[in-house]
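This is the structure I want to talk about, given as structure tokens.
Partial complex: the chains shown occupy the same locations as in the complete assembly.
Every chain is named by a letter (A and B) in the order it is written, and numbering of its residues begins at 1.
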Amino acid sequence: MNAVDTLATGYLVLELVGIFAFALSGAQLAVERDFDIVGMAVLAETTALGGGVLRDVLLGTTPAAFFQPAYLITPLIATGVVFVWHRQLERVARFVTLVDAAGVGLFCVVGTQKALLFGLPGLPAVILGATSAVGGGVLRDLLARRDPAVLRKDSQMYAIPALFGATIIAIGYWVHVTTPVLAVAAAAVAFALRMLALRYNWRAPHPRR
Amino acid sequence: MNAVDTLATGYLVLELVGIFAFALSGAQLAVERDFDIVGMAVLAETTALGGGVLRDVLLGTTPAAFFQPAYLITPLIATGVVFVWHRQLERVARFVTLVDAAGVGLFCVVGTQKALLFGLPGLPAVILGATSAVGGGVLRDLLARRDPAVLRKDSQMYAIPALFGATIIAIGYWVHVTTPVLAVAAAAVAFALRMLALRYNWRAPHPRR
């Protein structure tokens, strides 16, 4: 395997780990809501892939998830894991949160890059990038009928780290900096912001009533 | 009328009967939820055509429903029927369930075939095929704000028959069997599974809490 293949494989593995973490949160919510295994699989797939599918539909391209079987199979594995071990998973909740935050970092970067590649201006590219990262969670919450986490006052800024990461990529693109180093930095910033927001219970501003 | 035309007409009639049954369930839910006639028409159209529209949007093609007026008019007729006779319809509930199950059988087959025709691999084609059959019901439940039937533990396996029918088509395609006989068989299997699940109150597995 040459260097490029190694990079591509490493990248796919990263994506699948993020997809797995997202899918766990979907399947776990299905257990909480007392859904059956079909409901678990639907919520797992939707949470894991919904953001990217939404981005691709808005870009007018067939969802990438359809052409890489691993994308569709990973949430099914997560469904099986949650089905069998959902009680034990609570013990590793902190670890799952960590991987979930890494997923947010990765997907906001990838989503923004794809939107820019499709010729979108900066602002919509940032919005689509953040949608890639948090859109699956919104669809999950809609299907499970609870307030979308991303809208709530107690959401510890779920969307803001993704918007930051996406904005870094868009600014880089604007000044013709598109190195992988910037992508890694942007993902790291989004990841760190998300972890700090969780750790210190940061909240986004909300209007006084 | 020659044989091909007769087949095509028979096929369209079948589709419209399935669409009519789906639309009835949408309009009836609107009555239960105390919506007005616009709400009834919106739920009827969404239930009847939403699955196919979702499939076509995900395939990146203009929804087929837009180019066959009968597809859009049939749910309006169902709305009128429910508006006038919604109390009497309860007496034929069993018959409507039968036609609804036939619709699930038909649409999971048609949806999978279309996805394969668009070059999708087997697994996403199966998912899109099942989405064609049950996606309209999910959208209906979202608009009417109740738990999507397809996710619920007491759903008597609404999605599983559709997944079975879709899988038969995908396997057939894989081994180069695409005869109409297989399509009819797959639709019949989905229909029979759905009716058996209803009759014997079959449930999909669900996690122990």
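FYI, contacts are C-beta pairs under 8 Å (C-beta built on N, C-alpha and C of every residue); 3 or more make two chains touch, one makes a residue touch a chain.
In this text the structure is predicted, and so the values were computed from the model without any measurement.
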Identical protein chains in the complete assembly, only 2 of which are shown: 3
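The definition used in the following text is that only the chains that are shown with their structure count from here on.
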Fitted rotation between chain A and its twin chain B in degrees, CA, nearest 5: 120
Length of the line joining the C-alpha centres of chain A and chain B, rounded to whole Å: 31
Parts of chain B lying in touch with chain A, wherever the complex brings them together: 57-60, 118, 120-121, 123-124, 127, 138, 142, 145-148, 150-153, 155, 157-160, 203-207, 209
Of chain A, residues touching chain B in the complex: 30-31, 33-40, 42-43, 45, 53, 57, 60-63, 65-67, 69, 72-73, 82-83, 86, 142-145
